[in-house]
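Only one protein chain is missing from this complex, and each of the others stays in its spot.
Just so it is clear, A, B, C, D and E label the chains in written order, and each chain counts residues from 1 on its own.
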Amino acid sequence: MSNLIEYEAASDEVRAVYDDIRTTRQTEYINNFWKALAHHPPTLKRTWETLKDIMTTPGELDPLTKELIYIAVSVTNSCDYCIASHTAAARNKGMSDQQHGELLAIIALANTTNRLANGYRIPVDEQFNT
Amino acid sequence: MSNLIEYEAASDEVRAVYDDIRTTRQTEYINNFWKALAHHPPTLKRTWETLKDIMTTPGELDPLTKELIYIAVSVTNSCDYCIASHTAAARNKGMSDQQHGELLAIIALANTTNRLANGYRIPVDEQFNT
Amino acid sequence: MSNLIEYEAASDEVRAVYDDIRTTRQTEYINNFWKALAHHPPTLKRTWETLKDIMTTPGELDPLTKELIYIAVSVTNSCDYCIASHTAAARNKGMSDQQHGELLAIIALANTTNRLANGYRIPVDEQFNT
Amino acid sequence: MSNLIEYEAASDEVRAVYDDIRTTRQTEYINNFWKALAHHPPTLKRTWETLKDIMTTPGELDPLTKELIYIAVSVTNSCDYCIASHTAAARNKGMSDQQHGELLAIIALANTTNRLANGYRIPVDEQFNT
Amino acid sequence: MSNLIEYEAASDEVRAVYDDIRTTRQTEYINNFWKALAHHPPTLKRTWETLKDIMTTPGELDPLTKELIYIAVSVTNSCDYCIASHTAAARNKGMSDQQHGELLAIIALANTTNRLANGYRIPVDEQFNT
Partner (left out) sequence: MSNLIEYEAASDEVRAVYDDIRTTRQTEYINNFWKALAHHPPTLKRTWETLKDIMTTPGELDPLTKELIYIAVSVTNSCDYCIASHTAAARNKGMSDQQHGELLAIIALANTTNRLANGYRIPVDEQFNT
């Protein structure tokens, strides 16, 4: 397991990112992901800024939809940390038990049809290529 | 490549599924996926009924959101057929270029943070386990 | 695409492997996989010997079962070359359309339940750990 | 981790599935997978019925072979829950240590050749496309 | 397939990235990857800047080693585009046939042992956790 770098032990460069996380999320809590990335400050800074830009900038997808997409990828990649953290984030943004159930049903279905399409080596329909 | 079973060459069992696809989707077109699955009628019938149930029954996720989740899984699994067909389906349900761009940006980001979480072997925060 | 190294153009080291493939499989045909691996003779030799050992040595799994397992992995990894070649191999060893259909149905199901188990973060039952 | 829904706390809809699992498997024990899926009864019911249909209906693949295929997918997807539960199921259906060893050797080999085929970008042989 | 956005048809925002790619790589050629990402300029800009930062800034890993790592990921993810483009990039940076062969042998081996470790559910040694 990675050691986690706490605020008190962090360099100025790392603290600046931690401060921005706290301000952006309006919470004192910094989750383990960032405390591990702090071992390589350029990765910490780049990843946070990319995530902040993609996940918090208002766009054409609403914040809950973004979390559902995030969970779909994380489940398919078997990333337990990301499943746990983004399921919590989705709940914070209002995901109901029923929505969670529908989400996992779609993920499960897509994983099934993905394999059937590959297993039967199905050619892409002409009309999907345009 | 799988041979595709056309309506004319199909058994009654397969035709019944094809008919339901046409009625449900209100189009004559049956895409290659179903024509390949027709080699094993129980899989054709089960897969179609599951997909119809999950993707077309009104629930708490809207139809476009469901397609975005489907694409997220298909991209992460590198399933070209499913990326092509569900990107087309999402466009039919109103996905704009901008939404498509945001979707792929989230998928790309999640794939990045999934690997960082695993690579640093980051322990799940206590509060995400409750 | 890799260039393929034909028998006539091959070094003695590569030819020795090609000869063993022909003898073991009782066919003149050498498929592209080996002709590409021939770019790195140690990998060609090691991979062939491992495959010959595992797939052709009589053991407690019969030759067709071995091919079904091979296809299950290849479909799950989205390896089109291996799906194509091992589906052909399974047919040569007697796989029927019905068996192929059952195989793909199991692969599809397992991919679904794998994701549900991860998505719900289900703890392993005590009794499965012993 | 998901909370698990015990029989006593379950709705009638969920109990009906639990009862069918007990009858079909001839055991009182219901494993955690189903107790977690019970959070979304339609997914519980659909998944159980699909699994019962595919895994327990007599077909052209015997029950042990089906479990071996299931394990091959689960190992390739890194699904620890499913590896644990289906390895236990395979042992219950008679899998020997030797068969387990051969199974894992094939899975390992297929994962190797899948990557070599992709890494060298090997074109599919004409004869595998027919 | 995505349409590709050529320089002549590109917006000023996209052209600015194309110009930086040309300057950084000292070539007129812009490969298809960037011409497809140009459909979503924020993704184009962010991805290029991240890639330029990670792959071209002098660090403690030399440029060829970086490409070998990139190929290892791309092969394991079955991303044909990335295998093709980064194999070409590695050759430009001096990768020999022998190095390519060793690289693929290691990738193949790691994919094998990854699956064996998961398949046998091997507990991590105490000493690897510190």
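Everything that follows uses one rule, which is that a contact is a pair of C-beta atoms (placed from the backbone, for glycine too) under 8 Å apart; a residue touches a chain by one contact, two chains touch by 3 or more.
Just so it is clear, the structure is predicted and the values come from calculations on it, not from any experiment.
For the chain excluded from display, the touched partners among the shown chains of the whole complex are A, B, C, D, E.
If you put the missing chain back, the residues of subunit D touching it would be 78, 97-98, 100-102, 104-105, 108. Within the entire complex, the positions of subunit A that touch the omitted partner chain are 39-40, 42-43, 46-47, 77-79. In the full complex, subunit C touches the hidden chain at residues 1, 42, 46, 50, 53, 129.
As a working rule, only the chains that are shown with their structure count from here on.
Both subunit C and subunit D are touched by A, B, E.
With centres defined by CA atoms alone, the chain at the far end from subunit E is D.
Distance between chain centres (mean CA atoms), subunit B to subunit D: 21 Å. Measuring from the averaged C-alpha position of subunit A to that of subunit D gives a distance of 27 Å. Our note on geometry: subunit D versus subunit E, Cα centroid distance of 34 Å, whole angstroms. Residue numbers of subunit A whose C-beta contacts span two or more other chains: 1, 50, 76, 78, 80, 84, 87, 98, 102, 104-105, 107-109, 111-116, 118, 120-121, 129. If you sketch which chains touch which, every chain touches every other chain without exception.
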